[in-house]
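Handing you this structure, nothing more for now.
What you see is the complex with one protein chain gone and the rest in place.
Moving on to subunit A:
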Amino acid sequence: MTDDVTDDAPLSAAAEYALGLLTPSEARAFEEQMNRDINLRAELVLWQEHLVTLTDDIAPVAPPEHTFQEIADRLFGVQQKRWSLTSLLAGAASAIALAAAVAFVILPAPNPSHNDLIAGLVGDEIGLQVDAVFDPDTNTLTVDRLAGGPAEGRVFEIWLIAGDDAPVSLGLLPDAPSGQVKIATELAALFAGGVLALSDEPPGGSPTGAPTGDVVAVAPLNSV
């Protein structure tokens, strides 16, 4: 066993970590060290980028047909509603035309009547609380911002998601604590069983017709 490199040549644990040669406790120690040392982190990235090319010779193999569905079931099956919402919100939408059909006017909130649909929109992480009430008799959506609001230079946009359809913009959440949106008849029919969501957007709202920023709150529309 001879070698032409001297024993004391320096080697950080980055290479051994990338290869998986460290014991679990050594690996934890390296991670702690790396969290404090940006150079060590950079060294690990370099090793990972180099080592990954050892997989270049591995030919792609099409996975079984059912695999993606199984992944989706495992990820989204339990919380189907919630997940499908966020994905729908992020998906492409042809909602621009419909969004143009609605506009906000500031009016006092009416009393809820028996056939109203309400959604309590809560964004825990940003302390946001918005109550939305839809009155099918007048096709108006009343929004009450009880707490929280968008960051400086940002706005919240309101979206309706019905079934598997792409989200439809209902306009921007007004600066005032309370406001109303007049909903077009063809959209109003979609409220029952639908879901409301708020997304974080640049001033003027999403430029694409689909949500572009974080979805900050999601809530189903329920009967009073």
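Quick notes on this one:
FYI, contacts are C-beta pairs under 8 Å (C-beta built on N, C-alpha and C of every residue); 3 or more make two chains touch, one makes a residue touch a chain; residues count from 1.
Here, contacts and distances are computed from a predicted model.
Remark: of the listed names "RNA polymerase sigma-70 factor (ECF subfamily)", "ABC transporter permease", "Fumarate reductase/succinate dehydrogenase flavoprotein subunit" or "2Fe-2S iron-sulfur cluster binding domain-containing protein", the one matching the undisplayed chain in UniProt is "RNA polymerase sigma-70 factor (ECF subfamily)". Across A:L75, A:A147 or A:A176, the single residue that touches the chain missing here is A:L75. For subunit A, the list of residues touching the undisplayed chain reads 1, 3, 5, 7, 9-11, 15-16, 19-21, 41-42, 45-46, 48-64, 67-68, 70-72, 74-76, 83-84, 86-92, 213-215.
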